[in-house]
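What follows is a short report on a single structure.
The complex appears here minus one protein chain, its other protein chains still in place.
Chains here go by letter, A and B, matching the order in which they are written, and residues are numbered from 1 within each.
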Amino acid sequence: MRKKSSGCILIAPLVLGCLVFYLAPFLLVLRFSFSAGSGKSIRLVGLENYQRILRNESFMLAFGNSLKFFAVGLPLIMVFAYLIALLMQKQADRHKLLKSVFLFPYIMPVAGTVLLVDLLFSEAGLLNSLLGALGLPAGDWLAGPSAFWVTIGLYLWKNAGYAVILLLAGLITIPTEQYESADLDGANTWQRFFYITTPQMWYSVFFALVFSVINGFKCFREIFLIGGQEPGDEIYMLQHFINNSFESMNYASLSVSSILLLAVILIFFGLFYGFVERKEAYRA
Amino acid sequence: MREKTAFRRVSGGFAALLSVIFLAPFCYVLLSSFWSQGKVSFLPYYDVFWGQSQYMLRFWRSLGISLCVGLGQLLVSVLAGFGFAKCRFPGRNAIFFGLMILMVLPVQVTLVPNYIMLGQLGLLDSYPALILPLIFAPLGAFILRQSFASIPDSIIDAAMLDGCGIPRILLWIAMPMNVSGLVCAFLLSFLDAWNMVEQPIAYLRNFERYPLSVALAYVPPTSMAIHLVCCILVVLPCLFLFAFFNRELVEGITLAEVK
Partner (left out) sequence: MKRWVLWVSVLAAWFLVFSTLFSLRVEQWMVPSVIVAEPRTEGFDTVLTLDCLFDTEEGLSLFAPYEGAAWEAGTRVRIIEPASYQLTQDRIQFRGSLAVAYATKLPRPDALVDVIVTPKWEPDTWLAVAREDTLPEWGALDRRASIQTQTEQEALLALEKAPVPFMEKRAWGMAPIVRQEDDLSPWADESGNVDKKAVDWLAVEAARQKPPRFYSLNDLSQWTAQMPKMGLGAGLVLAFLVLWGFSWPLARDWRKNSRRLAISALLTVASLGVLAGLLWAIELPSSLLPSTHIVDFGHYTQEFSAIFRALERLAAAGDVTAADAVSQANTRLWLSLASAAALPLAAAVLGLGQVLLGSRKNTHSQERT
């Protein structure tokens, strides 16, 4: 079987729906990015919008901040989740409860996390009272550079469990005989990690990365609800820029930033996917 | 030997610390919900569950939307996942990669054009505007393609030789073998719909029609105690689903990558 027609029929609903609700809007975005004016006076202006936006300070700030967020957050979450997964690898059965608890922060609703951040990090919050009790100076944790780290911390807390489970799944499939024979050959922990674990984990790492990026973008909700439309400079993300462009009806900058974001994602994932596929083909 | 016990103790302690970090906020929210105006009081719980109907009505509204999205996406993703996994047609990998990229994009990118398009379709300010885009999200197809790919081709070939059509193969062979994947896809899309914030603000016109998660997040109730109790209410269905599908979920995410 595997006839072309049956395949096409099966994927038709999803592809049609995606076309209507995701691709068509995206093509609209593409068109907006090449035009200027609004309402009846839309005209195509080529790459003028792109040039203009690369000179826009808010855009460069937002883009830079988003890049910084992922540049810091993604490795941190992967390392954190990997460490936990490795630790759990040997004792996955002993910590069955922990396996379920990992996902609890993920199901916490946005309202709940916003409330928690407020309770912990606001000026009258738990952290400040703790510091006060210890005699250390209190600070405004939700403004300035510390806001960025609070956001990273929130991202890690909420989404680490998700990545842990993805990585743990991959770790479980590695047969233990390989480790045992490596032990017999006298390998230490580092060598075991690099020569046995890592080569077989590329697909899991890729998956964990994809979902961590998706979850990272979702962190915007909490930042928006805590910081408002114009948060401090440190946590002004690309999505804030897009949102504010929407508020000021500046469809052009909105679209251009979306296209640039897509370009970065495409390049990043394309490269990584190619890398992973090559490693997998090498292994097989 | 001593090294191993030390390692076990350290890892055990680490696991315990992690459990505390992950669970503590929940316990804090739960305990604080009983604490109103400086003393233990059940009045906020009374207010949310029996005193006013608006909280429960919003709850059912959210539940209805999320169930529609979860089941709808399940249906669409089963078809698409099977198609991507088992059928060969030109451009299969390219389309799949494209879908994956669409999945990763943040909501803000397509929010405005979606708004324009939904306006033209006449669906603005109604619940289908929230439900339909989420039904066609690629997330479910992504997960289910991986889990369907793990079905050995021989089984499907044998079934085809016996004269089964694709619907039959799907219903009686593919789906029962992949309950974990199905549950995983359903749960994740349910969660996405349950926690959605940006779309209702953009597509719905007034506060009365907001589902619970958005109403709570966007306009917090003036009383902190009621806010806390509402948070508990919002977490309740997710907790139930996670407790009920615990086994499948962990296995399902597992299966999503076993090639």
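One rule holds for everything that comes next: a contact is a pair of C-beta atoms (placed from the backbone, for glycine too) under 8 Å apart; a residue touches a chain by one contact, two chains touch by 3 or more.
It should be emphasised that the depicted structure is a prediction, and the values quoted were computed from it without experimental measurement.
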Chain not shown, its touching partners among those shown: B
Full-complex contact with the absent chain, from B:6, B:158 or B:219: B:219
Touch criterion as defined above, residue of B:5, B:53 or B:154 at the omitted chain: B:53
Absent chain, residues of subunit B that touch it: 43, 46-47, 49-57, 59-60, 207-208, 215, 219, 221-222, 236, 240, 243-244, 246-247
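The criterion applied here is as follows: only the chains that are shown with their structure count from here on.
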Complex contacts: residues of subunit B adjacent to subunit A: 8, 11-12, 14-15, 18-19, 21-23, 25-26, 28-29, 32, 75-77, 79-80, 82-84, 86-90, 92, 95, 97, 99-114, 116-117, 132-133, 135-136, 138, 141, 156, 160, 166, 191, 194-195, 197-198, 213, 216-218, 220, 227-228, 230-231, 234-235, 238-239, 242, 246, 249-250, 253-259
Residue numbers on subunit A that touch subunit B, as the complex places them: 1-4, 6-18, 20-26, 28-29, 32, 84, 87-88, 90-91, 94-95, 97-112, 114-116, 119, 157, 161, 165-166, 168-170, 172-173, 203-204, 207, 210, 213-214, 217-218, 220-221, 225, 239, 242-243, 246, 251, 254, 258, 261-262, 265-266, 269, 273
